[in-house]
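Here is the structure we will look at, set down as structure tokens.
One protein chain is absent from this view; the other protein chains keep their places.
The chains carry the letters A and B, assigned in the order they are written, with residues numbered from 1 in each.
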Amino acid sequence: MQLAAKHFKASASKALLDAQLQKALGNVEKGFIGKRQKAADALPEFDALRDNARDIKNHVLAHLDLYLEEYERNVVAAGGHVHWAETAEDARRIVLDICQKANARTVTKGKSMITEEIALNDHLTANGIEPVETDLGEYIIQLRGEYPSHIIAPAVHLNKDQVEGDFRRVHTHLPEGRDLSEPVALLSEAREVLRKRYFAADVGITGANFLIAETGTSVIVTNEGNGDLTQTLGKVHVVVASIEKIVPTLEDTAQILRVLARSATGQDMSVYTTFSTGPKRPDDPDGPGEYHVVLLDNGRSAMLGTEYQDMLRCIRCGACMNHCPVYHAVGGHAYGSVYPGPMGAVLTPSLNGIEETGQLPNASTFCGRCEAVCPMRIPLPKMMRHWREREFERNLTPLTSRYGIRAWAFFAKRPRLYRLAVSFGMPVLSLLGGKSRRLHSLPFAGGWTRHRDLPAPEGRTFLQEWAQREALKQGSGH
Amino acid sequence: MSGRDTVLGKIRASMRVSGPDAERKAAVASRLRDTPTGVIPARADLPAAGQQELFCAMAAQFGASVARVNDYREVAAEVSAYLRAHNLPAEIRIGADPRLKDAGWDLEKNLELRHGASDGGDLAGVSHAMAGIAETGTLALLSGPDNPTTINFLPEHHIVVLRESDIKGDMESVWAMLREQKGKGVMPRALNLVTGPSRSGDIEQTIILGAHGPRALHIVVVA
Partner (left out) sequence: MTSSETRVARQPRVGLFATCLVDLFRPSVGFASVKLLQDAGCEVHVPVAQTCCGQPTYNTGDRADTREIAEQVIEAFEGFDFIVAPSGSCAAMLKKHYPGLFKGNADWEDRAQRFSDKCHELVSFLADVMMVRDTGAALSARVTYHDSCSGLRELGVQQQPRKLLANVGGLELHEMKDSDVCCGFGGTFCVKYSDISNAIVTKKVGNIDASGADMLLAGDVGCLMNMAGKLKRLGSDVEVRHVAEVLAGMTDQPPIAGSGK
């Protein structure tokens, strides 16, 4: 996708007026939040597991180079291949090369945000290879030429009648009388169509939730089973994963698995957690003949040792966006970046630079609900604030904001001048409030008064009144 | 420079590591050697019978059906009964698991067994699980000729046989079993942890069973 984060404000305003989208976004609040809470409440050790999951990833990040080397050794020992990609472009080239060597015409894909990050589908298409998304949500948005609006529920911005329309447009074999009004009918239709694609595909591409150093294993966590069919039925399985997906051992994987699905969908475990190690063995009746892992850096190594390192603990559960009031209001596409919501507001500037993406870490009320539910205890608001600091240092903060805040600071740092200014200002504002004691509009305060009244101040300031009362007390001999 | 050297070099530069780096290497070696367990939920810290009960209850909660039989010889009858109850033809896809060799197939004359990997044309498949995890009602299935992975995903109905004594409390106990069977650091090509039948919530967050994998999961626990 084309990065459009700088248009966030305009896209958000448009999203707020989109009735279809607003209806669909209601499902985020209705669905995810209560289910997560229920799953967390049912496990007394949930918070202890979160602490431990955080500690495991911190340990990994402090030893990332060593674990990557160990992981690579074990992949190779199991007969797999490891490819290192410094940039998105490198990763695209490597995947294309693997596909071309396999004479691939179509590839199936399991749901993977990392292949969105490297814009793999466009690259394959441009080179004559057809990518087929097999996750139901991904399949739907591929039909629509869109990109995911949520990292675990890519089509959460759509309603079922929109999906029905797309199926009727693309699945031209459908008889007119076929009832597609319910999700279950839509799912059956997709299942039927995609079954054929799995068998026809030459290469299956998946992401990975974890890469286990101890065993050279990649892990995918899914509910539909599409990822498994993708990686089992193709002649070649390609795993594309970023370097921070490493975990040391099977035990460490179990720790994080216990918080992953609960945080994401509120399940104790997702339906399929699949551990893949190398290609088909000599006596295996099924499985891919080749197994490749593409390890992607794409800016992550530069986050290590910085105030953004904690972001590399992220396990892509989506809990932060599920609980974000801004995401609830505008949906994922408004962010104009591959990763939406709070985790995207921190990660996107790291991957794409703050120059084009400054809107994202600013578009937060700092309500802190994202951090409160993050299974990896990532301090998301703190890191968004750090991005605002980088912006401010480099004079990237919008001028009105910058001058406004410097003016405020000028007075705030000079209490006497501040007292003088407010002793004139507040009574005037109070008078303007009149009998209703509120202002319907006010010059330079359009951001406030466009949507709400401005409560008028009471008049004199608290410190003025307090000083007067204290003086009276002194005078009356207290 | 290769991509490998570039990426590893950038990581080390960001972390400002250089030299022999013995301390970090030792930390990594010890974690890989000792594989420390972290927090294990008390939920499944039960005697064997309690774990078995919890497994069945959790599996049912996540949408599987569970039957218990007393002996391997009763498995075939249970499979036949399941197929009949679901109006399915008397045919199954099955691997070469020796534990299922003598599962009473001879008593079910009408039942047709197709061996090997699934080709997508099977309505029902039968596998034998390595273990069950009581904590979440999860099955652990290993790839190989005994239990081809395709049987776990292609048939509409997946019937999984599980030995009662292979029901463990938690994932960590299954890792221990795996290491004992295969050796430390050695994994089968695929280990599938399966918790309930396939599902999707991608359309309006409505959960529907039977996405790309099996629509139904039936577990047969053998005493």
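Here, contacts are C-beta pairs under 8 Å (C-beta built on N, C-alpha and C of every residue); 3 or more make two chains touch, one makes a residue touch a chain.
These figures come from a predicted structure and were not determined experimentally.
S.K.: List the displayed chains that the omitted chain touches in the full complex.
M.R.: A
S.K.: For the chain that's not shown, point to the residue among A:96, A:184 or A:426 touching it.
M.R.: Once the missing chain is taken into account, the touching residue is A:426.
S.K.: Kindly note down the residues of subunit A that lie in touch with the hidden chain.
M.R.: 9, 12-13, 16, 325-326, 328-330, 362-369, 371-372, 385, 387-393, 397, 401-402, 405-406, 408-409, 411-413, 415, 418-419, 422, 426, 435-438, 445-448, 450-458, 460-463, 465-467
Quick note on the criterion: only the chains that are shown with their structure count from here on.
S.K.: Along subunit A, where are the residues that touch subunit B in the complex?
M.R.: Residue list for subunit A touching subunit B: 24, 27-28, 30-32, 43-45, 48-49, 52, 56, 59, 62-70, 72, 74, 78, 82-86, 90, 134-137, 140, 153-156, 158-160, 163, 183-184, 186-188, 191, 194-195, 199, 213-217, 223-226, 228-229, 232-233, 243, 248-252, 254-255, 257-258, 265, 267-281, 283-287, 295, 297, 301-306.
S.K.: List the residues on subunit B that touch subunit A in their complex, please.
M.R.: Spelled out, the residues of subunit B in touch with subunit A are 2-4, 6-8, 10-17, 24-25, 27-28, 31-32, 35-43, 58, 62, 95, 116-118, 120, 135-136, 138, 143-145, 148-150, 152-154, 170-172, 175, 178, 185-206, 208, 210-214.
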